[in-house]
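First comes the structure, then the notes that go with it.
Shown here: the complex without one of its protein chains, the others still in place.
By written order: A, B, C, D and E. Residues from 1 in each chain.
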Amino acid sequence: MNELMSQAVELMIAGMGFVFVFLVILVFATGAMSKIIARFAPEPATPAKTPRAKPKAPASVDPDTAAAIKKAIAQFRSRHKK
Amino acid sequence: MNELMSQAVELMIAGMGFVFVFLVILVFATGAMSKIIARFAPEPATPAKTPRAKPKAPASVDPDTAAAIKKAIAQFRSRHKK
Amino acid sequence: MNELMSQAVELMIAGMGFVFVFLVILVFATGAMSKIIARFAPEPATPAKTPRAKPKAPASVDPDTAAAIKKAIAQFRSRHKK
Amino acid sequence: MTLWTGSGLFNIEIGQVIMIAVGFLLLFLAIRKGFEPLLLVPIGFGGILANIPEAGLALTAAENAIHFALKAGSTEFLAALAAPLDVAYQAGQAVTPELKDTFKEAVKEASYSDMAMANSIAQDAGYGHGMLYNFYSVIIGSTIGPLVIFMGVGAMTDFGPLLANPKTMLLGAAAQFGIFGTVLGAALLDWLGILDFTILEAAAIGIIGGADGPTSIYVSSVLAPHLLGAIAVSAYAYMAMVPMIQPPIMKALTSQKERAIKMSQLRPVSKKEKIVFPLVVLIAVVLFLPDAAPLLGMFCFGNLLRECGVVERLSDTAQNALINITTIFLGLSVGSKLMADKFLDAQTLGILGLGIVAFGVGTACGVLMAKLMNRFTKEAINPLIGSAGVSAVPMAARVSNKVGLEANPQNFLLMHAMGPNVAGVIGSAVAAGVMIKLLS
Amino acid sequence: MTLWTGSGLFNIEIGQVIMIAVGFLLLFLAIRKGFEPLLLVPIGFGGILANIPEAGLALTAAENAIHFALKAGSTEFLAALAAPLDVAYQAGQAVTPELKDTFKEAVKEASYSDMAMANSIAQDAGYGHGMLYNFYSVIIGSTIGPLVIFMGVGAMTDFGPLLANPKTMLLGAAAQFGIFGTVLGAALLDWLGILDFTILEAAAIGIIGGADGPTSIYVSSVLAPHLLGAIAVSAYAYMAMVPMIQPPIMKALTSQKERAIKMSQLRPVSKKEKIVFPLVVLIAVVLFLPDAAPLLGMFCFGNLLRECGVVERLSDTAQNALINITTIFLGLSVGSKLMADKFLDAQTLGILGLGIVAFGVGTACGVLMAKLMNRFTKEAINPLIGSAGVSAVPMAARVSNKVGLEANPQNFLLMHAMGPNVAGVIGSAVAAGVMIKLLS
Partner (left out) sequence: MTLWTGSGLFNIEIGQVIMIAVGFLLLFLAIRKGFEPLLLVPIGFGGILANIPEAGLALTAAENAIHFALKAGSTEFLAALAAPLDVAYQAGQAVTPELKDTFKEAVKEASYSDMAMANSIAQDAGYGHGMLYNFYSVIIGSTIGPLVIFMGVGAMTDFGPLLANPKTMLLGAAAQFGIFGTVLGAALLDWLGILDFTILEAAAIGIIGGADGPTSIYVSSVLAPHLLGAIAVSAYAYMAMVPMIQPPIMKALTSQKERAIKMSQLRPVSKKEKIVFPLVVLIAVVLFLPDAAPLLGMFCFGNLLRECGVVERLSDTAQNALINITTIFLGLSVGSKLMADKFLDAQTLGILGLGIVAFGVGTACGVLMAKLMNRFTKEAINPLIGSAGVSAVPMAARVSNKVGLEANPQNFLLMHAMGPNVAGVIGSAVAAGVMIKLLS
């Protein structure tokens, strides 16, 4: 096994290890956070609404906006003949 | 009184003096300007509408826009089932 | 005729020549392109709508948008007394 | 294991812990208490990022290189970095704790070109500027950020009420005493030996009294960049606290009768006047105060875009996309100045203390000026609108209105207060110009 | 007292007064007469800012340093600045008025790296670039500004009418004679000894005939930056005056019968054709004119964003937020080139004169080309649409339509005129590429 291989293996061990440690900590931290908030600052909760998370395909949000606005304009124009 | 003090005093005198001079000039310039316009280029005047001046808190303008648009989208979506 | 003149004449000949060559090629390329598309990828065609090309005076697009949005806001505000 | 020795937990210093706490405090004030959230959310978050140990997000390439070279004890590289910074250090010499401070000092003293050389050495070695440092140098270092914000503010400002009653501008002038009074205060602290300030620092602190964010950031970036963080933070914090700071002062200086004064309805203002006004201001700047040209020039430009009526799309962009984008990066950049070793010292406390004095003095002078004017003008001015002269648009005007309503439920002062309110913006920009002219 | 000796009133020069007046004139034309307000409002305002005495908003750090060093007579500093600029000046020598001109010359001649060195010396001494200079170097110096505008223009252009009748492209080609005819005119003025021009200057002036703002700015920033102000101003001014310039020429060259020619309804154009067209243009650029790649590349990119239908949000941003932001700073940057000592000379008058010639020649050639084509093509072309080939989108097309309606109230030429109109944009970009290729 050449040097690059060993480096890669080390990187994998360190990397996956760390990713898991980090996210496991985050799991507990998040759980604790939720409990604390529920305990000390309760609130009329809102149901988890459909995520708008669309990093790579945000277009699917905007065209609607665009469309909606275009519509608004259209109506607006038609109303105010120009 | 140390040197910084005297510098500060000088700065205050020069500064306040200048601020007043500048704004007094502006008061007269503005008055003159208004008179000249009223004399030579009268116009069906519009009442001074509520200022939208909100340098530090412009959010109070935008959320409405946002809201309005969101509303538009919502209606739009609901109309065009997708 | 001094040197600048001759340079200018050369530039004109080269320039106009090239502009024509380029656009004539484009005329034929475009024609060919249209034919190919019509042949191999026909499509329910849309009539050439009024061009929105307004490089220097695009304002004539936007104010409507602005107006439309402002209108939306206005209605929105009036609906949600604030 | 590199991951552990490179982790925050392993390297964090007490100062960083404190500053991160300060960052969270700012976020809390902004989100829960509504303190100028548009600026304090990015500032607070930027402050936290700037204090992440080992990340060096707010440092130059050279500073990052020095940090890691000191840590790794790579003496050749340190020597290479020492040369342009005039640090007496030869390769092989011991890496003492003092050395760290020597370098820190050297970086602070380094000239523009020395720093450039040190940075290029660091970049040759693969170190880069921190993210926040890049934001800072592009947005604030170039002074473009505050100016773009100021343009947007101009595009959002309606000078109608001011044009309807120009003499209220004097209230905006008087309130600027808050600025210079504070300079005096800083000098006093220095004289009494409580704190050390240079005249540049005193002036930069005074501008807090302008109660105007972009102006404060612009002036302190020119006169005292190392204080920018503290100055910007207290400027925005106190602007948000105007409803708490002003009323007691206003009431203390006015009688119930004065507070109840009803002012006559403002005359209508024509579109033409509104178009010409920014140009009148511009001419005044040209003739009398070139050093206020960047600030007031951009302000008038924004206002002209708004009023001229033929460039709606530009005005709209200046008021929205452009000012928002700039605000995001401006806030993070200001946050980059909340680094522990630069922020945590007595001066900062002094600045916070002097800042609130500045607001108080400005408020008082505005009110007193109004009372003085009533001696000489026939149509009475309600002194409560004087306090709006500090700017802090539009909060201060709302405060005048609110206090006025308490005294007389039929008394709507908002429109009358907007005049001095926007005049205060011009006033502090003029004061900024004078300071820059005389001191830089 | 510094404030007075530093005031505009004390330092203003006649040239600056004139240029400020010019700035106000441009604002008047833009706001009252509706002359291309989107550009001329920022340009006019920028022009005023650039001529504020002592403010040096359009100057480099070095120029500002030289200005104040000459004024203060600080000879050591002057000597330091003189070195990189190859100015023969030793510390201690008298500060003569000639010295000022020597420095001005030296700055004009200085190479990129000499200037960089002088600037860093100035920055070490605490001087900075002027605000407008920063805008100029970021937006125009980097050529990014005109290109982004051109992308936005592409995103706002509908090639439908052109695709429906491709041969009208030839009208767009013929109208470019306005460009090269003007180059000839400039050379003629030089030959007659009336004015001095280099071939670079002549070419840059000629591009005014392209009747296309971003192209003019791009070309002059590459070939003759010192003329950019005059060229951009006359380009935009004459574009706005197209409704006055073109009709007489169009009528003089056509008979009532020709003007009344009715053209057949354009065929519908498919979406696919519109998507592929910008790519066809791109290929032509790749094969025949790499030097037009930046301009036409960005133009085609913008048009592809518009037509491809899958990136609405990008197309929308290119047509609004992005182009607006760029327009604001591009206009101010162009204004920075309206400085008295650079703008006020005979050349500028020559440029204004040649500019209107350029528009006239272009118009005439477009019309004549249309008449020529009628000799060879069966379906007649109304020569009035030829004038639209100068571009000046969409004004020129509207003029064709208007003049056509006068001749025949049932004759709607707008759609037919849009073809040559947008072809003219491509044509002048090609001409720009040729000029840059052959001259730079």
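Please note the rule applied: a residue touches a chain if its C-beta (ideal position, glycine included) is under 8 Å from a C-beta of that chain, and two chains touch if they have at least 3 such contacts.
Just so it is clear, the structure is predicted and the values come from calculations on it, not from any experiment.
Novice: With the full complex in mind, choose from E:23, E:84, E:172 or E:294 the residue touching the hidden chain.
Specialist: Hidden-chain contact among the options goes to E:294.
Novice: Just one of E:40, E:55, E:211 or E:282 touches the chain that is missing; which is it?
Specialist: Looking across E:40, E:55, E:211 or E:282, the contact with the absent chain belongs to E:282.
Novice: To test your reading of the contact rule: which positions on subunit E touch the chain that is missing from view?
Specialist: Where subunit E meets the chain not shown: residues 111-113, 116, 142-144, 147, 275, 279, 282, 285-291, 293-294, 297-298, 301, 304-305, 308-311, 313-314, 316-318, 321-322, 434, 437-438, 440.
Novice: What residue numbers in subunit A mark contact with the hidden partner chain?
Specialist: These residues of subunit A touch the chain that is not shown: 1-2, 4-5, 7-9, 11-12, 14-16, 18-27, 29-31, 33-34, 37-38, 41-43, 45-59, 61-62, 65.
Novice: Which subunit D residues touch the hidden chain?
Specialist: Given the touch definition above, subunit D has residues 2-3, 6-9, 11-12, 20, 24, 27, 30-31, 34, 37-38, 41-42, 45, 48-49, 52-55, 57, 120-121, 123-124, 126, 128, 131, 134, 320-321, 324-325, 327-328, 332 touching the missing chain.
To be clear about the criterion, only the chains that are shown with their structure count from here on.
Novice: Measuring between Cα centroids, what's the chain most distant from subunit D?
Specialist: If we average the C-alpha coordinates per chain, C ends up farthest from subunit D.
Novice: Could you tell me the distance, in whole angstrom, between the mean C-alpha positions of subunit C and subunit E?
Specialist: Those two chain centres are 18 Å apart.
Novice: Counting only Cα atoms for the centres, state how far subunit B is from subunit E in Å.
Specialist: Going by mean C-alpha positions, subunit B sits 33 Å from subunit E.
Novice: With chain centres defined as C-alpha means, what is the inter-centre distance between subunit A and subunit B in Å?
Specialist: 38
Novice: Where in subunit D do residues touch two or more other chains at once?
Specialist: 288-289, 310-311, 313, 316, 434, 438
Novice: Can you list every residue of subunit A that touches 2 or more other chains, as numbers and ranges?
Specialist: Subunit A, residues with two or more chain partners: 69, 72.
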